[in-house]
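Here's the structure we're looking at; comments come further down.
Only a single protein chain was left out; the remaining protein chains are all shown in position.
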């Protein structure tokens, strides 16, 4: 189904929220208000927002370590994200998770600290959905570097073999840490690897929110209707650093500039303006609303207390638990 | 290069040795003279013998758990194999290795008990050869079930990325333990998975010793000359049981019968006879010689002493070692 | 009480059957579980179908990962790892993920899953098919570790493990698989964390793990003939550990010996001996004796393998040492 305007505006708002929030968090990390070293995704917001866009609340999303696009996309709020990053008692995990964002009741599933350990888990979530007949789809979003991880092939194999409702979504942002991806990835494209396991694939312009959304929607509906897994590769570009503190310098300035011209937020806005479904006034109002929401969330996180150290003994084991 | 007759006869002799030895060892396992439960490969001897045929003594072979084809192929003797299987002091490892055959000085490299753990090691051996400029090629032979293991894709990726002299050789014998391979392998062919990593591949009739040899020889020479890795898939069939004690019954009798008609030893002999390069007299002499060699090896193994239990403290660490 | 005797394999299979009938969220996955290489899952596919008895590709890491994903989303998987040694292939998932998400999600996620894994030395299986690695799961947080030594314990512990909301490793020593023992027809459970006194005695407390329980019992018989009465305790789970039962015994004997087939260096015995040091120092008339395999790979040849792991005789000597009757 073509993306309709109301939905497009919602996705646009989410992309703006993601970028604004990421910039703010980056400042907070630099200012040592937030203890982790963040990974941000300026320029690639359309991927996470577009991929999570067509999902049901109860669909499973296994997201990435980079930025907030799929987390905001799936429905987490800036306050939920900020309180986790701050490690405050008001966070969903009471300070335990940090950058490993999770919100089980809207299907935001574990982001393991070890890249690629989610491949098997995503298979399991999709298998579980199939066994329970719940119609839930699982989406596993991962970077092109992470596609090199051990369980990637086996996950494709299992998804194919058992015809699971599982979408492999590769966010190819062309960098793996401090090196161009072709330094450690043998092929230009990741997607054709799916064919080796009998899994269908598609390569999509990751800087076009409409295409990302529509391709994902097709794959998700196909999977929901028993059509089995699919791999989508989104071509995009990471314009910012790998992590806060990254010395930089390994991305050619012209390359960054060229991709800045394809910025997904600008493209989306310009198209909406050209189509007459968006106005400068709406834009102003949106920017302000997003800024206000984030300001309020930062304030909330700042003012929230740190967790009580005595809580570390809670929930070591499920059901009452054991002593350490 | 087409296989010349002298070489073909040598390969034929090795196939006959493999089959005879495997049958003998199976009896010895059943009779509890040998303590492990062996895995044999009746009907698939051409793969291991053919793959190891074109290798230099110093080329690296990472073989399989099934049968002796590549071990005899690379130059191990029945006595070396039998003493290991018996766990006798006269074995190369003084009773430590058992079925994990190894003979470093002729390039027979570790067969890990965990299937697939050799993928990374084979990459390392090929990388080492490249770094040392030694011209050695590494061949990693594995089953189609083992291709499902985690490090398979990453090994293809590394071999491709670094253009390593590494041949991935898949012995597709159509069974993975007690089930047809399509029960746990998503695709008919394993070979095209290589393409996903930019590695060339070829599918070869694994019951034709000449084709196995020639395809391997081409791949090995290409790799030796800097052409990089290649994946060869050999289609064959395991006519015997998975292991000694296997209840059987899951392989259709017609399937077994059909493949018996394509027996690699019979095919090779018939071709040699038809070409006039082999005679019934030579056949008789060969059978007798092989039988004698194996009888002598069994006798040697039987008569060899068990290792001294006090030796268990030796070689725990290299260079003198430490106390337990 | 029924006097029925069945094998360890049958006991495990019954536990599967009963739990799969009781709770449709329970399913089994692993290599060749439909056929059942060691028999524990054989036949289940006939009753429960291919949807609940799933043959997996040969990839331990992704299989345990899949079990974890299923466990976190409402199922209760039992994943079979064909040889205990292969648990290291899935160590990342088991130790870094499965045992940790309940805690770091502050209780939002649970991982009710079991890893069923035949293991241990049986003479002639070789270095990577023979190890007892249960002690490797004491260090990672959030896991439970069951080490049954009889058919009765195996059935009762597996049923509890399947119902537990935490990841449980369930080790089955391959020397025990075909042994028979009494198992009642009626349903029963054995709580995780409850040791069993396999033999009473007043002189020495001997804690034995998995297959070494039998060696310990034979050693106790031998020692009894020499006038030494050994109390043999089977902890049945290493985590949680039933310290109370061990301590109760120690308060009577003042002497502790611990034996396992896994390696001594860094093994369960180290943790138990250190626990005795921490908590029971004043109840020790002699240093705790710990026995385990030497810190070497397990060689193939049965004579060599036997020389690496504790024997009945080694246990007799350790008991005599703790009594000061031997150096």
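Which chain is which? They are A, B and C, in the order written, and residues in each are numbered from 1.
Heads up, the rule we're going with is that contacts are C-beta pairs under 8 Å (C-beta built on N, C-alpha and C of every residue); 3 or more make two chains touch, one makes a residue touch a chain.
Note that this is a predicted model, so its numbers are computed, not measured.
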Exercise for the section: Determine which of the presented chains are touched by the chain that is not presented, and list them. Expected result: A, B, C
Completion exercise
Of A:75, A:98 or A:227, the residue that touches the missing chain is A:98
Exercise for the section: Check the options C:88, C:152 or C:170 and report the residue that touches the missing chain. Expected result: C:88
Practice task
Can you work out which residue in A:23, A:113, A:163 or A:291 touches the chain that's missing from view?
Solution key: A:113
Completion exercise
Touch rule applied to chain C and the missing chain gives residues 61, 85-86, 88-89, 91-92, 95-97, 99-100, 103-104, 126-128, 131, 133, 135-136, 138-142, 239, 262-263, 265-267, 269-271, 273-274, 276-278, 281, 286-290, 295-297, 299-300
Practice task
Could I get the residues of chain A that touch the absent chain, sorted low to high?
Solution key: 34-36, 84, 87-88, 93, 95-100, 112-117, 145-146, 148-150, 176-179, 183-185, 250, 306-307, 309-313, 316, 324
Handout entry: Residue numbers in chain B that touch the chain omitted from display
Key = 60, 92-94, 96-97, 100, 102, 104-105, 109-110, 112-114, 117-129, 131-132, 150-151, 154-155, 157-158, 161-162, 314-319, 322
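Here is the rule we go by: only the chains that are shown with their structure count from here on.
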Completion exercise
In whole angstrom, the CA-centroid distance of chain A from chain B equals 45
Fill in the blank from the handout: Two or more other chains are touched by the chain B residues 148-150, 184-185
Fill in the blank from the handout: Residue ranges of chain C touching at least 2 other chains are 56-57, 59, 61-62
